[in-house]
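For this view, one protein chain was removed and the others were kept in their places.
Labels run A and B following the written order; every chain starts at residue 1.
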Amino acid sequence: MTTKTLRRTLLAAATLLALTVPTLAQAQATIKIAGLYELSGAGASAGTNFKNGVDMAVKEINAAGGILGKKLEHGISDTQTNPGVAKGLATKAVDDGAFAVFGPVFSGSIMVSMAETKRAEVPNFTGGEAAAITKQGNPYVFRTSFTQDTAMPKVARYIAGGLKAKTVAVMYVNNDFGKGGRDSITKALTDAGIKVVADISTDSGQIDFSAPVLKAKSANADALFVYTNEEESARALRELRKQGYNKPIVGETTLTGQKVIELAGDAANGAVAHVGLTVDAPNPLMLKFKANFYQNYKYISDHNGIKGYTGVYALKAAIEKAGKLDRVAVAKTLHGLSISAAKVPGVLMDLSFDNNGDLDRESFIVEVKAGKQEVKEVLPPLNRK
Amino acid sequence: MTDFLQLVFSGFATGGIYALAALGFTLLWQASGTINFAQGEFVMLPAFAMLGFAAFGAPLPVAFLLTCVVAVGVLGWAFKRGIADPLLRFGLMPIVVATIGLAIAARNGVRAGYSAEAHSFPSLFADKLFNIAGVTITLADLGTLAIALALVLGTQAFLGKTVTGRAMQAVAQNTESATVLGINVPRMVFYTFAINALLACAAALLVTPTYLAKFDMGESLGNKAFFAAIIGGFNNSRGALLGGVIVGVCENLAAAYISPAYKDAVALVIFMAVILFKPQGLLGRKVERKV
Partner (left out) sequence: MKNLRFGVLLAIGLLLLAVPPLLKNYGIYLFTTWLVFVIATMGLNLTIGYAGQKSLGHAAFFGIGAYTVAILMKAGFSWWFGLPVAMLGCFGIGLALGFPALRVQTIYLAFATLGFNTLVWLVMRNEEWLTGGTFGINNIARPALFGLPLTAALPYYYFVLGITVLLGALLWKLLHSPWGKAFTALRDNPIRAESLGIHIQAYTLLAFAIGAVYAGIAGALFASLVEFIEPAPFTVGASIMMYLMVVVGGAGYFFGPLLGSAVGVLLPEWLRFAQGWYLFVFGSAVVMLMLWLPDGLLSIPDRIRGRRRARDASAARAAAAAKIGA
């Protein structure tokens, strides 16, 4: 081999090497928060909101001096709403020495990536709502919103007591979020003595809802429960109005979110939902959050923004209670921790974690009136019946 | 029965939109052998362009006209000169890959540069509902179908009855003979690209109120456009309309009567059957293989 060739090949190999070796970990002067967010793909809307919520909290905390004197460093990566990518990014976050991982939001992704954070014993806050997330025996996963198993009984209670419905048609999106919700609500409704007369599956990204709405109409149930992601909810609501559906439409946070109201316009009026988090809650801290978020990002946050924001403050509260930057100790502290909004305004509402990582909090029944969410009822936390 | 009619009618409306996207696709293939895997994005980009112009205060018709002009320039001329012309010499693969890359770039450029969220889009039609014999139809459904039909038939008429149109057809059928006859082939091909751009703008105007302007709206639309184009006939413009309607109606009927989870399968099965047994499409002409 000539020296010229040797030099050329060594150069090529060196370049490839340089590009494939990730950067070394930085000094320990900051607390690393690794953010795994859906910034593209089906979860882009949710992921972007969650990221912004976390970001705003990080900025506020840093401006106030950080946690235990150290500033927070927020690393952002895009999972592309792909569980495989999320898993890889979780591995990378662990490699980079993250203190805590935030995200992914989508249940399908967190189910996979949390195996990595569990293995590395890194606290992992997620916005996912699927019930299965906290049933895996993972002591390092923590929710920032209700599990479907907590939320759905509340919905069922409203449908039975508030609407006095005897039969319900269930429309859901054919992904892990939708199917998990469908399973939970079906069980909750049956427990409440209500019969589920129609089980209508729709696709993620579905455009034409004439067939599902037709099925809902012909099922002739007393009420319709819709559990799809935001854009699809908007399309469903429009089709329901178009076909003149006149029975109560009930849903969860994704049915009456700000985005849905914007996209569905008039068709959203009258929809009722059980909402774990809403920027329109009659709560001065929440309204302040709404205003700050709008000022920073120029649009109104959805529930995912609140999840991200409150999650960071929950972590802060736990670190300060534990007194040291020890992941295992902080995770232990979080289990069974109750945080009051009076002491930690950042959590916006009192919340408590149980030993599985589930959280308990007030929630709301909202109705969309004239393009805005109006809180009809405030429901107390489950275990404070 | 009214349910069935309801589904069929909704399917017609959606199908009209698929037909518009499919038509442009078919024309490009006929005139220049370009397979445009970014066809869906060609509808997405004008949709966002119109939103952009509207944000600057332009009313919808003005925004539409401005977008048409920009589209002819960018999606027509620039696309042809920049990508199609240099690559067509090398066979089909490079252009397929280049348009795939273009689709990825367009989708993610909009996502990063504008927004990852869905945006509402003003509808051309007022929000009126008609109830005919138990079937609910919106003014938008009727209007979309009418306009799509008009555009398809109009394009067909243009291609068949005007001199320019026939010159374009000649170029599509046999480029060498067309050159010999004195037809300005590059210009004719450019007209095809321009028409495709205009049809895409029209499709954007009609479809975005329902689809909602989102960076990935082009993906599924592009897929359906392929199926529609193939089913109807890759070398026949009316085939695009037939194909689009078949896809739209079948989806709805399948969702209601067979299984919502497999609704895409019906269009697929028809598509595969057409490919395997009548590859030129339901209305297409058989194409001889050159040795």
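Heads up, the rule we're going with is that a contact is a pair of C-beta atoms (placed from the backbone, for glycine too) under 8 Å apart; a residue touches a chain by one contact, two chains touch by 3 or more.
Note that the structure is predicted; figures quoted are calculated from it, not measured.
When the omitted chain is restored, the residue from B:L23, B:M50 or B:A98 that touches it is B:A98.
Among A:S40, A:T144 or A:N229, only A:S40 touches the chain that is left out of the view. For the options A:N62, A:T91 or A:N138, the residue in contact with the chain missing from this view is A:T91. Within subunit A, the residues in touch with the undisplayed chain are 1-2, 5-6, 8-10, 12-13, 16-17, 19-22, 39-40, 76-78, 82-84, 87-88, 91-92, 94-95, 108, 111-112, 115, 174-176, 179. Against the chain not shown here, subunit B presents residues 35, 37, 82-83, 86-87, 90, 92-98, 100-109, 111-113, 219, 223, 226-227, 230, 259, 261-262, 264-265, 268-269, 271-272, 275-276, 279, 287, 289, 291.
Just so we're on the same page, only the chains that are shown with their structure count from here on.
Those residues of subunit A lying in contact with subunit B across their complex are 39-41, 44-45, 47-48, 174, 200-203, 205, 207-208, 210-212, 214-215, 218, 230-231, 234-235, 242-244, 259, 262-263, 265-266. Within the complex, the subunit B residues that touch subunit A are 3, 6-7, 10-11, 14, 108, 111, 116-118, 120, 127, 129, 131, 136, 138, 210-212, 214-216, 220, 248, 251-252, 255-256, 260-261, 263-264.
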